[in-house]
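And then chain A:
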Amino acid sequence: MEAKKSFSDSSDFRRESRFSNLVQLVKNPLGLIGLIIVIAIVSSAICADWIAPYDYKAFDIKARLSGPTWDHLLGTDNLGRDTLSRSLYGGRVALSVALISVSLSLVIGLFLGMLAGYGPRRLDSLLVLIFDSIRAFPTIMFALAVITIVGPSLNTVIAVVVITTVPGYARIARTQTLALKHTEFILAERSLGAKPIRVMFSHIVPNVIAPLLILASMDIPVVITIEAGLSFLGLGVKPPTASWGSILNLGYSFIRDTPWMVIAGGVPLILTTLGFTFLGEALRDVFDPKLKKD
Partner candidate 1 sequence: MSNFNNVPVIDISNLSVDFQTQRGDVRALRNVDLTIPHNKTVGVVGESGCGKSTLINSILRLLASNASITSGSIRFLDTNILEMTDPELNDLRGQKISMVFQDPMTALNPVITVGKQMTDILFRDSHSRNAKREKARDMLQMVGIPDAEDRMNDYPHQFSGGMRQRICIAMALMMNPALLIADEPTTALDVTLEAQVIHLLQELKNSFQCSILFVSHNLGLIAELCDEVVVMYAGEVVEQGGVFDLFHSPAHPYTQRLLECDPARIEKSTDELPTISGRVPDLIELPPGCIFSPRCVSKFEPCSTQPPPEFVVNEHHKVRCFLSQNG
Partner candidate 2 sequence: MLIYIIKRIFLAVLIVCVAMLLLLSAIHLVPGDPAGVALGPRATPEMREAFRVRMGLDQPFIIQYVKFLANVVTGDLGVDVWSNKPVSSIIGAQVPHTLRLTLLGLGWAVIVGIPLGCWSSIRPNSWIDRIVGLISVSAIAVPSFIIAVYSLLLFTVTLRWFPAIGAGDKGDPWDQFMHLVLPSFAIGLGWVGYLARLVRASMLETMGENHIRMARAYGLPTAKITYVYALKLAILPTVALLGVGVGGLLSGAVFAEIVFARPGIGKLVYDAVMTRNYPIVMGGVLVTTILYAASTLISDLITAALDPRVRENL
């Protein structure tokens, strides 16, 4: 009973400090701007079905490659599809790819990092060597190689992103695990015969999760960029699915006819990466003052 009580006390304390952290986050002007942009982008992606004026794959052959009109606020593409609607649906693709791959990377990285930090030294060296080797590829080159073999698809994009971002999470989890492994409370726990799994989940995970979440928040714009980049190269989503990258790709092909497609695909992408970056930086400043020192 005693233990339970102290636990609920500490969670009360946490809730309170979380609230003050939120206040701090909003006080930072860039953090606030980032938060507003992120909320706007996320809600427009969720509500795309209701707010998009057209179906993203509906043709309007009469209005091909048009500039902004009252019918088509951001113009149309070469098939007469409404660019605004396609942009809204493109946000959906970008955000879901980002969410899925960042969560996967976080979980896999956490697991591998703890394994490296807690496991036998040989396994540690092997994993570190593998992580270093993955970082040795220029990201896009690695993606191109994988796509040649597996063929282009959204799943391939997610797989590539997860493989290339896992080392970042694993490295942090490993360093933290190594540091924690020899702290007194864990040594005490181990000397009492606690199983490694128990020690990992009850003591190490809570201690490493915060920096991993910060990294995840800063990785979201990176992942969105990779997805858009590969779709821009025609190696991401398959048509007729809309992605900011594929809108840019089409826009690039018709860049001498109309600038509007490039703008409609690029501006949401720029706003989203900026918004998530500002928010991520503000989060880091609030939750990890050690990193703020610069």
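The set was built so that all candidates are chains of the complex that A comes from, given by their letters.
Just so it is clear, a residue touches a chain if its C-beta (ideal position, glycine included) is under 8 Å from a C-beta of that chain, and two chains touch if they have at least 3 such contacts; residues count from 1.
Being a predicted model, the structure only gives us computed values, none of them experimental.
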Worksheet item: Which one of these touches chain A in the complex: 1 or 2?
Response: 2
Practice prompt. Show which residues of chain A lie in contact with candidate 2 when the two form their complex.
Written response: 30, 129-130, 132-134, 136-142, 144-151, 163, 221, 225, 228-229, 232-235, 248, 251-252, 255-256, 259, 262, 266, 269-270, 273-274, 276-278, 281, 293-294
